[in-house]
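Excluded from the complex is one protein chain; the other protein chains are retained at their positions.
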């Protein structure tokens, strides 16, 4: 997978937390699922559409699929930058693409996707509210 | 701190999970807070009073205080046994005592306490329902 | 994905931990990556080939790929059973298949795979030691 050239790429930067490492001395692989999540939430906040507000409308985006490829370990003492983009947007689902890199060296630690579907509290699939489709749609047209 | 001799000691046993270790090669210290929580939930289940049912009554027990002393590291490849007892029980709060040990060697990894208070969803302190006071009270009288 | 019919299926059972839930009231999706890991470690232990011993030989299995499909949420108050099998075994890599179910209802929460490669501490890919290839190979021939 490589970064798309035709759309907005959002960047979120964190310091690796000590608690995120494991006894192999590297960031534990489950952590990237959380980096992905936090990066898409930061993406939404930076677009003026906080996911906390999304849930206030009584609906939620639940992850229906996650795929991760691990390329090189990240370690404590470094930062990671998570590049996030909207890979696909449908009326009921959104797919984000991710690439986690070392901002110093450019080395790629992990790439992946997360597919989310819009559901009611009872778990019924439902249309993403128009305002959100439009916000996220703008990220597809940006370039 | 040493184990009380006058009351029921509940034991919960887990395998250390790889994800719980950190790059020092040992169980990360925040993990014990989760061991404590899971041990008291198992304690309640074994008393026939699942905490999941407690929350169904529209109330919750929130942790108001946690204190931990770390004595010797636990590592991947071992089990840990968490010994749990009720240290104190009041009408609105309950304090659990803990000792996490290596079941093979008896070595003590961590001791501590967690104080919980009964609250409504709005965060107002409230009386623990009678049935639960009685269940937990029995654990105080057992020996 | 469905369970394979031609090979050994290992089962590991946990109680959902409170800390594993999120504010949606369900097990957070990153948790399944940890369930997968813990299930394959339990699988190895039950085969008499603890992964803790594997690392003692100065090598490690690092996850190079993880794929998860989320079908139905798991909640606090229930157990989950993780069914694990060896999907593919090569001289330098092993792929595990997973299905996480509610043991009461049989409902499937999540399915997935994790591909691991054998590396030296310096990150160089290397052959899985013969003894381990044989142990895991037996799990492929069991049925």
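Which chain is which? They are A, B and C, in the order written, and residues in each are numbered from 1.
By definition in this document, a contact is a pair of C-beta atoms (placed from the backbone, for glycine too) under 8 Å apart; a residue touches a chain by one contact, two chains touch by 3 or more.
Quick caveat, the model's predicted, so the values are computed rather than measured.
Counting the whole assembly, list the visible chains that the omitted chain makes contact with.
The chain that is not shown touches these displayed chains: A, B, C.
Of the residues A:52, A:71 or A:125, I need the one that contacts the missing chain.
In the complete complex, the chain left out is touched by residue A:52.
Mind listing the chain B residues that contact the chain we can't see here?
For chain B, the residues touching the absent chain are 23-24, 26, 29-31, 33-34, 37, 55, 60, 62-70, 72-73, 123.
For chain A, which residues reach the chain that was dropped from this view?
Here the touching residues of chain A are 15, 17-19, 34, 37-38, 41-42, 45, 50-53, 75-77.
List the residues of chain C that touch the chain left out of this view.
Contacting residues on chain C, toward the hidden partner: 18-19, 21-26, 28, 30, 75-76.
Assume only the chains that are shown with their structure count from here on.
I'd like the Å distance between the centres of chain A and chain B, where a centre is the mean of that chain's Cα atoms.
35
Please report how many Å separate the Cα centroid of chain A from that of chain C, as a whole number.
So the centre of chain A lies 24 Å away from the centre of chain C.
Taking each chain's centre as its mean C-alpha position, how far apart are chain B and chain C in Å?
Centre-to-centre distance between chain B and chain C: 28 Å.
Which parts of chain C, given as residue numbers and ranges, touch two or more other chains?
34, 37
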